[in-house]
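A single protein chain has been removed from this complex, and every other one stays in its place.
Moving on to chain A:
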Amino acid sequence: MNIYAIRAIYKFEMARTQRTLLQSVVYPVLSTSLYFVIFGSAIGSQINEVDGIAYAAFIVPGLIMLSLLTQSVSNASFAIYFPRFNGTIYELLSAPVAYYEVVIAYVGAAATKSVLIGLLILATAYFFVDLNIQHPLIMLGFLILTAVSFSLFGFILGIWADNFEKLQLVPLLVVTPLTFLGGTFYSISMLPPFWQNLSLLNPVVYLISGFRWSFYGEGDVSILASLGMTLGFLAICLAVVAWIFRTGYRLKP
């Protein structure tokens, strides 16, 4: 195993984060704070409890997930798209690294960053609402698992995209809507039966539900379904990445 390579890439990526600290950390925290103010305090005070949880507290897991998903996807996709775009990928391709080492380094760095952002948002949430996390370890586990899965997804996106537009379109047109419709601001049980069933096709529902379960002990679907769905998504992404590196898709002519 080329540990030195993994470390070099990981450190390089974390250094990139430091250079862009404002947009990569401050922005997600600020925007989530705005959600807390608007939905938690202003509108939430008009809404009664959802599933027995105060509305402001109810939306916390969903809001963390919202940032976690968008950050993971955009970080990881940019991290690999950029070297392709400016040509520095030649060095990576000519280096004695196995594909899984490349993936560990890039996805690891992107996931680290989004987990940190997730925790930062959680800390911010304590300013606005009373929180009592029932299963903190499972919560952390979900946070990491989701960050890794979606960083992997972002990595694939960054290899697939051949222009900046595509790079931004997928998060904008796919990830964000799925997250908003995935029960960030409401419980799926509040929907009419048809929409409830349709929602069950949305993988993000399972993520948010599982995450919320770790906070409050209940979710829209069972915790096992959530876990299964997350692991399944992870497995699919891993398979796609393995295929990409085996064939050199979009990396090697």
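Just so we're on the same page, contacts are C-beta pairs under 8 Å (C-beta built on N, C-alpha and C of every residue); 3 or more make two chains touch, one makes a residue touch a chain; residues count from 1.
Rule of thumb we're sticking to: contacts and distances are computed from a predicted model.
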{"item": "Name per UniProt, for the chain absent here [options: \"N-methylglutamate dehydrogenase subunit B\", \"Lipid-transfer protein\", \"ATP-binding component of ABC transporter\" or \"4Fe-4S ferredoxin-type domain-containing protein\"]", "value": "\"ATP-binding component of ABC transporter\""}
{"item": "Options A:Q23, A:N48 or A:N86, residue touching the unrepresented chain", "value": "A:N86"}
{"item": "Listed residues A:L21, A:A95 or A:M190, member touching the removed chain", "value": "A:A95"}
{"item": "Interface with the unshown chain - residue positions in chain A", "value": "2, 4-5, 7-9, 11-12, 15-16, 19, 83, 86-88, 90-98, 248, 252-253"}
